[in-house]
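What follows is a structure written as structure tokens; I'll ask about it next.
Only one protein chain is missing; all other protein chains are in place.
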Amino acid sequence: MINLKNAKWNHYINYIVVAAVTIIFAILSLTGFLESSDKYLLEKIAIAITLAVSLSMVVGFLGELSLGHAGFMCIGAYLGGKAAVILEPMLGEWPALIVSLVIGGAVAAIFGIIIGLPALRLRGDYLAIVTLAFGEIVRSIFMNSSKESFGGSLGLDTPRFNKDILFIIAFVMVLATLAVTQNLIRSKHGRAITAIRDNEIAARATGIDVTKYKLLVFAISSFFAGIAGVLYSYSNFTVQSTKFSYNYSIEILVMVVLGGMGNINGAIIAATLITFLDVELQTILTGNLAVLQDLIYALILIVLVIYNNAPALKPFREKYNIKTFIGRFRPHNPSKHKDDEAKWDRVPTKIKMDEVLSVDLQVSSPYTPDKPGKEGK
Amino acid sequence: MEFIETLINGLSIGSTYAMIALGYTMVYGIAKMLNFAHGDVIMVGGYMIYVGLTVSGNPIISFIAAVLSCIILGITIEKIAYRPLRGASPLAVLITAIGVSYLLQSSAQMIFGSAPKMVTVADLGSISFSGLTIPVYVLVTLICSVIIMVTLSLFVKYTRTGRAMIAVSEDKGAAQLMGINVNRIIMITFAIGSGLAAFAGLFMLMKSPSLSNTLGAMPGIKAFTSAVIGGVGSIPGAMLGGILMGVIEAFSLKIPAIAPYTDAIEFLILIIILLVKPTGILGKKRREKV
Amino acid sequence: MKKILAFVMAAMMIIGMTACSGGANYTENNTEFIIGVSGPLTGGAAVYGVAVQNSAQMAVDEINAAGGLNGVMFKFIATDDTHDATKVAANYASMLEGGMQVSLGTVTTGPGLEYSKLSAEDNVFFLTPSASGDKIPEFDNGYQMCFADGNQGKVAAEYVNSLGLTEIGVFYKSDDAYSNGIFEQFKENLDPSIATVETVFTGEASDFSSQISTLKDCSFIFMPIYYQPASIFMTQAKGIIADNAVYYGCDGFDGLAGQFEDFSVIPQEVSMLSHFDSNATEGAAAEFVAKYTEKFGTDTLNQFGASAYDCIYAIYNAMNAAIEAGETIDVTISASELCEILKAQFNGGFTYSGVTGNDISWDESGYVAKGAVKYVLKEAN
Partner (left out) sequence: MSKIVLKTENLGISFGGLKAVQNLNLEIKERQLYGLVGPNGAGKTTVFNMITGVYKPTTGKFWLDGEDLTGKGQETINHKGIARTFQNIRLFNNMTVIRNVMVGLHNQPEFRCNVFTSIFRLPKHFKIERAMRDKAKKILDIVGLLDERNNLSCNLPYGKQRKLEIARALATNPKLLCLDEPAAGMNPHETEDLMKIVRRIRDEYNVTILLIEHDMKFVSGLCDEITVLNFGTSLVQGTPEVALNDPEVIKAYIGG
């Protein structure tokens, strides 16, 4: 196999894949091999990945359920878009892009901290509904804004960036999101964050500053949602608030959950596939067939989630998954797992979410030595 | 006078929310899952009433048919989409619930078309006294909500099945060890919840006779919000939350300057209530054992 | 496992995408003229999109049955945008790359704002049946078959001014481009001596008791909204708003009568300012209503469809007129070339008579000029 240390390979694989895809498509785009529809699709995929990865920070690593991610994106889209409108004549295209990315991200991050504050007091469903409420409030405010400020119900007209280049920028942003998210998670701070998720009381007792880290995660997560929003405004001629309803937040959540909680690569793949499926269904099923879109999407969603999560299907999953399939062609390397480096950064693919959705149940059940299913060694 | 009038309007809006929230809170409080498809079961209930009226012309028969079909639908959804995920992450169940919601909506559009249907269940008229006019359906909805609330509370408190429900909501594993058939209890919960959804469908149609496949979506979210305001899993809380939500909405719509922001104001008040009382108005706070 | 999956997927996508790349001329393989539209075929606004799809398809079928354009057939594609502007770009690109030569733009205003700019870049002609926003025909490739919102508001205000009222009620949807667009111009052109009682709703609200009680003393209520919420409002307002009051709406009201089994349960007078009445009993409109009802029933019968039907015929007639004037329109003509030809026609005195009006013409900016009629949908009981 590749003569790199396993750990390093593991860490950088998604950068390499994303960068390779970006470069390949950039070349194809600049040599005129890509249709507009491909470019639109790529833009959408990049934005979806940014959103999914940033949301997985909150849901997967911090273990809090947020249904307001679209709200942060909305802030980024409107403020970044407005900044672009104002700055583009003054600064030119590229500086305006950079400044509006920063503005959109920063303002979204500030709101992330504001919404992070209730997260210190609320858990589970209660936090979920508060984030959902926040998203709807943001949407309502932009919806009813005056024509001069944010365009009101007609939406804000924003400059559309050159479509040959925008998706490349969007993928660079994906790389940036990945870099920040993964570097943070794979550091002592990331350990503190996952510690809070695993057991908040123990984390506090171990001296972890829960307040600081919760706010940090909300800030970073919404920063990148804001960035995605700015990219969104650049990829459309108008920004309309109807887009940012709770349904869109849920769509992003679906990507995170399908990808596997706390699994960044999974979130990337899920975001790509869902966006791809969405656009393909939309453009293939025209006319009278359009009604089938949601039906097919819903069926795929239900089947996938049940297949991936049903406890009864566990043996089946273990028997027929890609890992075992690939494993047949690859010599088993038992020494790999002994390496301290290799497992140092293990990101759990499944986290215990009992506490996320059921606050008034006992948060975590005490361990009993004879509990069935947990075997001692 | 205007105050009382607005209050009555608030009750009118809130009674629907309360009715939906009661069904929501049953499923939500006992099966511990956010059933995002609940609003769409209401929609199916509405369509069933429509079909019943078209076929039989009798509101009572069509309503009974709607209740039965909603119960069957609820049980089926639970069996196919939720039961396989018992024991898996609650988020996975949340996602299948969303899938079921999409499925029901698009099926409804496929079967009944995209145009809204006008369904006139029964014109109950309105009663007036001393300058106030109250549509009768508001009173009927309110009275029915209260009856349902009381019945549910008594059912949960005093029947064997009801107590088993509480046990299941507290701890599924322990309940199972005590000999409770958890699957059966959750199935009954879904049946009750879905039956209540048919009630909600009926009352929504009595109020606004226009029936489309998105009928339940936004009221569903508002009702969920109401249930959270009232306190998750609390039956009187759902009622209280719903009424409160309706009254806030009515008063907000009354003031021209803030009327367009009505939804935002409702949600803002939700946030404030939760910040002051993190478990909702009637929610129980439980201390974690350390 | 996941990383390998990622690789496989990336490779798959690269193959999939490069395979479909081609030259800039998408129409060279066309064997029919392709007309496209993007509209809400699913979701809350589906009824409008479906109406457009049905009617446009009906018109295309009729034209083809009659031999097409000098023997060349037409093909109509309707893509679904669920009233979401974000989805328009993908629809537009896929239709254009699929050989679309001329289009009906979008069905609704929000997505239309996106569509008008996209199509302006490629110079693709569109004549929208129902995206009535004032900014829709912003560029010279865009035309409207419906009245622009602002104009409707203006005409409605002029009508109200002529009634000599002192106070009117207004009920509109504050988060809707159509409703807002009409209301703004209405307010601007309304005689300042007329007091207004304004009420709003948002989203898919279905309980208007609060708004109704605010408006209960008004004898004239202007409602620039679509017919579904209007029907709910009227049902709920029974017995609260005076029986001799008047409900007055714009073209969105069309289809209202079809919502009620018996419209006479509403005691008030209901009238609208529109270009089409789906209860028409004579003329081209009645003919359209009969044909549509036979094929699709009355469920989705509304002015959106009538307007779309006219759009197809207007484009067809304009192409015919251009050929008579000596232009050649080949089946593989590019969208941009056809756009120039049609623009020359539409700006050059072309008129059309059809379901939604007679001697319809267009000005340079793309707005339609045709007679707006006050239809009384229902007399007061």
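Of note:
Think of it as A, B and C in the order they're written, each chain with its own count starting at 1.
As a convention for this text, contacts are C-beta pairs under 8 Å (C-beta built on N, C-alpha and C of every residue); 3 or more make two chains touch, one makes a residue touch a chain.
Quick caveat: nothing in here was measured; it's all calculated off a predicted structure.
One of A:16, A:30, A:98 or A:202 touches the chain omitted from the figure, and that residue is A:202.
The chain omitted from view is touched by exactly one of A:50, A:66, A:194 or A:309, namely A:194.
What chain A contributes to its contact with the hidden chain is residues 179-180, 183-184, 187-192, 194-195, 197-199, 201-210, 216, 262, 337-340, 343-344, 346, 348, 351-352, 364, 366-367, 369, 374, 376-377.
As a convention for this text, only the chains that are shown with their structure count from here on.
Between chain A and chain C the centroid-to-centroid distance comes to 37 Å (mean Cα coordinates, whole Å). Between chain A and chain B the centroid-to-centroid distance comes to 31 Å (mean Cα coordinates, whole Å). Among the residues of chain A, those touching two or more other chains are numbered 140, 143-144, 291, 293-294. For chain C, the set of residues touching two or more other chains reads 41-42, 174-175, 202. Put simply, chain B touches chain C in their complex at residues 5-6, 8-10, 12-13, 16, 106, 109, 113-116, 118, 120, 123, 125-126, 133, 135, 138, 204, 207-210, 212, 214-215, 217-219, 249-250, 253-254, 256, 259-260, 262-263. Of all the residues in chain A, the ones that touch chain B in their complex are 59, 65, 118, 121-122, 125-126, 128-130, 132-134, 136-137, 140-141, 143-144, 201, 246, 250, 253-254, 257-258, 261, 291-295, 297-299, 301-302, 305-306, 308-313, 350-351, 353-354, 356-363, 366. Across the interface of their complex, chain A is touched by residues 1-7, 9-10, 13-14, 17-18, 20-22, 41-42, 53, 57, 77-81, 83-87, 89-91, 93-94, 96-97, 109-110, 113-114, 117-118, 133, 135, 174-177, 180-181, 202 of chain C.
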